[in-house]
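Quick one: the structure is below, questions incoming.
Left out: one protein chain. Kept in place: all the others.
For clarity, chains are labelled A and B in written order, and residue numbers in each chain start from 1.
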Amino acid sequence: MPSKISIRIDGELVHARLGQTILEVAAENNKPIPSLCSMKGLRPVGACRLCLVQVEGLGRMLPACTTPVQDGMSVTTDNAKLRGYRQMIIELLLAERNHVCAVCVANGHCELQTAAAKLGVMNTRYAYRYPNHKVDLSHSRFTLDHNRCILCSRCVRACAEVEGAHVWEIGGRGIGSLLVCELNRTWGESKHCTACGKCVQSCPTGALAEKGFAVEEMTKKPEPVSRIAAFREVRP
Amino acid sequence: MRIADLSSFNEARERGLAKLLPSHPRVTVGMGTCGTGNGAEAVYQAFSDQFDQRGFSVKLARTGCFGFCAEEPLVNVWLPGKPVVILHRVQASDAAAIVDDLAASRVPAELALCKVEEWDHITGHIKYGSGYPDIPDWSQVPFFKGQKKIVLRHCGLINPDDIEEALAVGTYSALYKVLIDANPDAVIEAIKAAKLRGRGGAGYQTGIKWEFLRKAKAEKKYIICNADEGDPGAYMNRNEIESDPHSLLEGMIIGGYVTGCQEGIVYVRAEYPLAVHRLQEAVEQATEYGLLGQNILGRGFNFHIRLVEGAGAFVCGEETALIRSLEGKAGRPTPRPPYPAQSGLYGYPTNINNVETWYNIAPIVIKGPAWFTETGSPKSPGTKVFSLVGKVVSTGLVEMPLGTPLKNFVYDVGGGAPGGRTVKSVQTGGPSGGCIPQEMFDVAVDYESLAQLGSIMGSGGMVVMDEDNCMVDVARYFVEFTHSESCGKCIPCRSGLDQALRMLNAVTHGKATEKELVLLDELSRMIRDCSLCGLGQTAPNPVLTTMRHFRHEFEDHIRARRCRAGVCEDLALSPCENSCPLHMNIPRFLELVKEDRLEEAFMSVVLDNPLPASTGRVCQHPCDNRCRRAGIDEAVNMRDVHRYIADSIYGSDRYEAIAAQVVANKKPPTGKRVAIVGAGPTGLACAWYCALFGHEVVIYDSNAQAGGMLRYAIPEYRLPKATLDWEIDLIRRMGVEFVFNCQVGKEISLNDLGAQYDAVFLAIGTWKENWVYLPGTELEGVIPALPFLEGVAKGHTLPLGRKVAVIGGGNAAIDSARTALRLGADVTIIYRRERKDMPAIAEETEAAEAEGAKIVFLATPHRIVGNAEGKVSAIEVAKTRLGEFDKSGRRRPITTDEIQRLACDTVILAVGEAVDIDFAKASGLKIKESGLIEVDRYSLETSRPNFYAGGDLISGASNVSNAMGYGKRAARYIDLRLTGVKRWKDLLPEFQISQTVPAHPSESPRHHAREVPAGQRCRSFTEAVVGLAPVEAMEESCRCLRCDIRNGD
Partner (left out) sequence: MTNGKVKVATVWLDGCSGCHMSFLDLDEMLLTIVEKATIVYGPLVDTQEFPEGVDVTLVEGAVANQDDLKLVQKIRQNTRVLVALGDCAVTSNVPSMRNWVPVKKLLERGYIENATETLQIPKDGVPALLRQAVPVGAVVQVDAHIPGCPPSAAAIGKALLDIAAGQPPKLAGMVKFG
């Protein structure tokens, strides 16, 4: 039986269970913390750093998605410093690839776009990099547009942890990191892809999409993926 | 060969001892990667051949490195009963002579660096013998002073490929003790009590980590040695493993035993082939001897060690990334928790320690924690090995107690910067660390103190930088490194470093704005605070520390578009141009001389510098120190070439025509009026350019003639007044008007000038002599230097005695001494530091000595003794000794009790000058605490609009070219303010010169200006230095390598 503890989130005393993360407890208590790489049911990776929070008594900020709650913990989820850093992270993401929202299949349904609006990001202070990225249309049902990928690895984990197909991996390193299909094949040449679409539904942006959708038409449904994952998790 | 009990253990030790101290001579060659890179392989082969040929009975072996990289290859020679003698810079060709010596039971004294009579191996003690009184003990060599070798206890003395030699110096005895005591908790307690902290950089307590692992319950546990050393400039771990692999194994086996773990892994860089090889060999030997594997030392404990070669990703130094790499995955870090002690390699509890941490285990076990905490600082006991590299004389591996002040590393051990340069900063902790400026070299080198300055100790890299290093470029370099090594998982590091690198590149190219600096600062903080792992969290440190401690260098790049170090090529024409306070286009006038276009050369020179003949005689020539030709033989004699150019035109029949051509460059009148206060070099330079811009210029001066210090302080024999008059004439022709005998503050006020002129430039010199307060300064016969020189220049008769003592080491002191000599006196100069610390131009000091002046170094005036008539009769000086290094990087002279009396009847005080600032106070100009006028660093504008100041008024006493540099800069900004247009670039004409790098620059050595023989010149005021002959000037110009030419554009 998970034992009950209480923690403070932005001053408010809330109940939590041992083993939960700060992100989970905050979400349960209607204090959503912005995040892009975390998705219910997938193992947290702490990569996007949007969910960083301050824990009283600790000098360093901690990612809410990987930090387990402890009894008596006092967490600050929003203040000027955190907000400033989150805005910078969004700005860095926008400058990193060619996120042209106006012509994106996921326009209006994109987590990056939503996070930018919620955090009040009006522009990017950094230089746009304008990298030359390819679009992979080789799969019969899906498309991969690297220009819109934020390397959150949700697709990688959905495929490996939920579907068990291990089609996706992040290749390269640093700013040259790229989502790769198997051993750098095109998606259409994939040996293991089951065309289940879990990666597409998990993708927070328009990087992975279904064919046949035009601008603004691609809505994502990650919840079923999370439900399958949860089902798998409770098995012994 | 298996050791199963104490007697077989001791037998192996004895066999090892017999190898270390054989009955015949032993010669070992230091063959770490560093030694091999310096030719040790050939040296070893030469010895081997010699011994084979002669059938000489000698034990020849390879050892690791003793640490003194600058002196490699190192060879140790030992004769029975005698100390080990360490020979340095040994070449293969030396082998025969060395063997001759050995055959005669001698050691080659001329190659000897030091000797080792006995050695504390910590885990053992060896007496090699005594003798050779003339060879210094190793501990007397400056490089080794203050070093304490705990980690490096065996390095360079034993053969790393021979386990018996390792046993002989006590390796594995700590392991044996631990196994016999069979009390793991006690060992962990000892490590905790010793407060041993991880040497990889983070500094977490090793004992506590071990306790976690011991308490973790799991079917399997792992111990990992992190040998993924990847910092540029750091090679401690490589050397430790290469020189003494067994001590690493011993530490790990002990760690395994006390934490209940049976498998150890060494994760070592594949780029360290020799370390990998020696460690593999050591593992095999240890297994063979029963020290590793099943049933170690017969005590029933099993432990295996395997090596895994990493592919060299810097991020794999991060423990979670290293674990992923070991698992065969991409080396990307994962968030902690879970910590490796809970869930590490393959999910099992794991402990990771740095190479150096493992080396500290056996000493603590043998000597106990109390012994360990005696060394180092209370919070950080023990020692740390640093690789001291960069701009120091002695580079190498240095093991010092933690808490040692940084300056001891740089100056005592490292010997300061080579070639008399000034050390500017030290970068500690590699790309994850920061730059510590010279003013803060008192900082103790330990985890906390360095962190306070924004740096880290890291794994022990220590890169020393001097004035030739651009700190912006340093930051850019390290960010480029971490940028390319970022794994790309988290956004702050992946994308943040990419943006930071873009901004830093923009700064080095002169394309950044101040807004970007603010952005860069914010971004760096975000990367530091938000990144997932240590790589990203520390990557901004070089940026943040350089922006904090070297802000002015960033501003120079952005506002003045200048890189003082001359590193950022887009911001400098050539090293000489960059170093010149006037930024003269030196390669251009050299090329024009070379192409035999003397008149154009004069035009080029005089438009860059309106006093070419004067500066050609008296400039401090900073260009000499930067000339790349010095890398081949000696710097090009640029100063004397431009003197030659000027001398050839002034007074020649071509002068009139050329002067007209020069004046023809003048821009149309602007109707703006500029007043300049002070007709010294600063004022003249400003006037020249303001006039060229077409403004109306009037110079006010309290003297009767123009030139300031050039006329009234610099003696005739250095700068004939007739020469100066030529230059003033040309300035007049440019349209500059002079108002003499008019002192601002008396005859005319600053407010009047402000009302009458559109801009006012203040350029008054340092005419107020500093006064030292020592007994006897009130006596008759004590004269300050400047009034003395001024009096002589004006032709006054001065009451100078026969025996003159000059106090000081600057140019005014030397000028006074040489002037006094010419007036027939016997002169002694008293200076409190050493010759190399003298601020005077070195050639001037040498000339003074040649003319008969005596110099007493390391002496400071104690009191001036008078006679009954109140006149000077002698001076008493106290000898000084050199103490600690001060802020200027020179040793501080400390007065001793040793007093010396020198008979004299005149004392000239040349201890510095100051500006008389009273006139400025009344007019509302802001004055700094230092007594200098506050100005904008770039535009030189004062707190009062349209009032500018330059030269000594803002910098304190300086030299002619610096002073003129200010004047030139002020003119540029005054014009910008008056016209609102950037006209500087269009002011000067273009010269078409060859843009081809000379395929064969002249091989001639440097031509020095000819001097009148000392005996002839020392009683006369005629010019002492004649200058270059035409053919010499031409030849000198042909020596230029043309660094101003860029390839590819």
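Quick notes on this one:
Definition applied: a contact is a pair of C-beta atoms (placed from the backbone, for glycine too) under 8 Å apart; a residue touches a chain by one contact, two chains touch by 3 or more.
As the structure is a computational prediction, the values presented were derived from the model and not from experiment.
Judged over the whole assembly, touch between the missing chain and the shown ones holds for A.
Note that of A:32, A:120, A:164 or A:212, the residue touching the chain absent from this view is A:120.
Which of A:80, A:102 or A:183 touches the hidden chain is settled by the complete complex: it is A:102.
Against the chain not displayed here, subunit A makes contact via residues 94, 98-104, 107-108, 110, 113-114, 116-117, 120, 122-125, 127-128, 130-132.
Operating definition for what follows: only the chains that are shown with their structure count from here on.
Centroid to centroid, with C-alpha atoms defining each point, subunit A and subunit B lie 47 Å apart. Subunit A contributes residues 44-49, 52, 60-61, 63, 66-68, 84-85, 88-89, 92-93, 95-96, 125-127, 129, 150-151, 169-170, 172-177 to its touches with subunit B in the complex. Residues 313, 315, 330, 332, 334-335, 337, 483-492, 494-499, 502, 519, 522-523, 526, 529-532 of subunit B touch subunit A in their complex.
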